[in-house]
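As you look at this complex, bear in mind that one protein chain is not there, while each of the others sits in place.
What follows is chain A.
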Amino acid sequence: MSVLDELVAGALEDQRDRARVTSLDELKAMAASAPAPMDAKRWLRRDDGVPVIAEIKRASPSKGRLADIDDPASLARAYERGGAAAISVLTEGRRFLGALDDLDAVRAAVGVPVLRKDFITTDYQIWEARAHGADIVLLIVAALDDDALGRLLALTHELGMTALVETHTREEIERAVAAGAHVIGINARDLKNLRVDVGRYAALADGLPDDVIKVAESGVFGETEVEDYARAGADAVLVGEGVATAEDHELAVERLVNAGIKVKASQAQPLGTHHGPYYGRFGGRYVPEALVTALDELERVYEDAKRDPEFHKELARLNKQYVGRPSPLTEAPRFAERLRERTGLDARVFLKREDLNHTGAHKINNAIGQALLVKRMGKTRVIAETGAGQHGVATATVCAMLGLKCRIYMGQIDARRQALNVARMRMLGAEVVEVTLGDRILKDAINEALRDWVTNVKDTHYLLGTVAGPHPFPEMVRDFQKVIGEEAKEQLRDWYGIDHPDAICACVGGGSNAIGIMNAFLDDPRVNLYGYEAGGDGPESGRHAIRFAPGTGELGMFQGAKSYLLENDEGQTLDTYSISAGLDYASVGPEHAWLKEIGRVNYSWATDGEAMSAFRDLCETEGIIPAIESSHAVAGAYKAAADLKAKGYEHPVMIVNISGRGDKDMNTAGKWFGYLTDEQSKALEANGAQGDNA
């Protein structure tokens, strides 16, 4: 006899004993005067959370006694305060030590639906559940043949209750659906590691009608399982031991409820207006508590500014009168011709000219937006990090314009590579601090900026330059950069009479210019999106900044967010390398990580060599000198063209985002192409401006 058979037989015997005391007719009379059943289905599925069914559980057959529950009503109230969508009450007395008295006590104590959990095989037990005020009953497919299942289900529905139909196999699920179940419990755990087996869950739940509510019933203990199940598609979860044995029952339920809310919010669409802190599994706030108050304040002030027409007016005015926006969308026919020669694809290519902005790159879009927020917050000091120097220059510029005190942190190696930008920042009145700690590149500059911020957060704003870091930075920086794509969309239509592009190419370091040009097109599936990381000497060389290719980045937390990260086998951050300082970063914005995971953006890389060759191509064909960062996007255009061709496009329209101009890179380029005399080359080497951070 299996354990299940034994439990069913015991429950039946106990039921017969009760029937001798209370007849079925008496039960029916009790049911008629019981409080009307609640429609539990409305409680068990929602768009903004994962309902938690919390269980009053004293014991289990294999684990024995779990918790002394003297007062089930007060436990149920604690669950309800914690946000439980329903309370499950075990009424089996032999092995689970439950009783119908528990059900009565809980029913009287809470206002949410109550589930009677027992080994139900008879009509009597269903009537009994209703008579004691249950809204939901449990039916176990493995314990019932098709006739019994159908009959009990029909009676449950007739009495206005909901049945949670528990299944374990594909076959049982099919039987449950055929019997007309509306709410199906699915168990999917990997018995080897006891984790939720997302693959098995998906295999079990696959093909279920949309109107069936899926409840994860096994192995839910804490937030990890709620998150795993919710990401696998479960609508609700049932949890027993994890809440019944917790020290603080209310808090334990609350944590699970919050985990469900987090998962649902992290998947919200449309993509173009998705809110942080979570982007799928990515994002969040992995920061010292000391920064939370400042991040909360920033979020509040930003939300407030977003609703303020004056803020938008001022931002638009500065964008137009100071930055010089809109930046043009320039057709590049001679480059398109070279693309055709190289790939055989006859494309029309347009360049979004962020290089023509004041200060020579897209960075100013975000710097101005955040600087206006600094004014709103009443802070007086701004700090920022910079890699290539573009963001540092943009920040120093807006600080000069608005009269804010400014300090820029820059890795010593980057500062040498970009000596001219250091001079520009100093001319603009900023204090430039060369960071000599760590690897002396962008990430080390960010570390120092974070240390400064933790210390001086009262009067200081950290003007982060990319869509990385803790919430709200990824969302806020995206919002300040999305003007790039919005303009491009309009210009393509108004200037060139083209409805939409077929492809967009951008380079991805932290990812702000890429998000900026892509955001307006994220929800338009006709537009293929391509992001190009810094390939350095190639993914196998170990000298690169590719986070997304197989065998490169891993899931990790870095400088405030969970995303892909280049780390060694100990979890220590790896050195990165690229000829372009602006793409030389160990992690990448969390929204990009999500867009990669859901397959919306196609990420690849361009090596130093490919980027420099594209750099020259654009110079020669269009008279436009792109930043080396942007040259990765130009190089990517060749790769995207090959992909588009393979997809069957014949005359696609492509937009390449030229995120910045290349004047700052002439030392590196001059050396790369041998346009400098030995003497000039030596002079640059002495200065460290060799375009290599080795």
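In the analysis below, a contact is a pair of C-beta atoms (placed from the backbone, for glycine too) under 8 Å apart; a residue touches a chain by one contact, two chains touch by 3 or more; residues count from 1.
The criterion applied here is as follows: contacts and distances are computed from a predicted model.
**Q** UniProt name of the unshown chain, from "ABC transporter permease", "Tryptophan synthase alpha chain", "Basic membrane protein A" or "Potassium-transporting ATPase potassium-binding subunit"?
**A** Answer from the UniProt record of the missing subunit chain: "Tryptophan synthase alpha chain".
**Q** For a quick check of understanding: of A:34, A:400, A:454 or A:642, which residue touches the chain that isn't displayed?
**A** A:454
**Q** Using the document's definition of touch, tell me which of A:266, A:397, A:528 or A:559 contacts the absent chain.
**A** In the complete complex, the chain left out is touched by residue A:559.
**Q** Among the options A:44, A:126, A:176 or A:220, which residue touches the chain absent from this view?
**A** A:220
**Q** Determine and list the chain A residues touching the chain excluded from the picture.
**A** Given the touch definition above, chain A has residues 2-4, 7, 55, 57, 60-63, 66, 117, 119, 138, 140, 142-143, 166, 168-169, 185, 187, 189, 191-192, 194, 217-224, 227, 238-242, 245-248, 251, 255, 259, 284-290, 292-294, 296, 437-438, 443-444, 447, 450-451, 454-458, 554, 556-559, 565, 567, 570-573 touching the missing chain.
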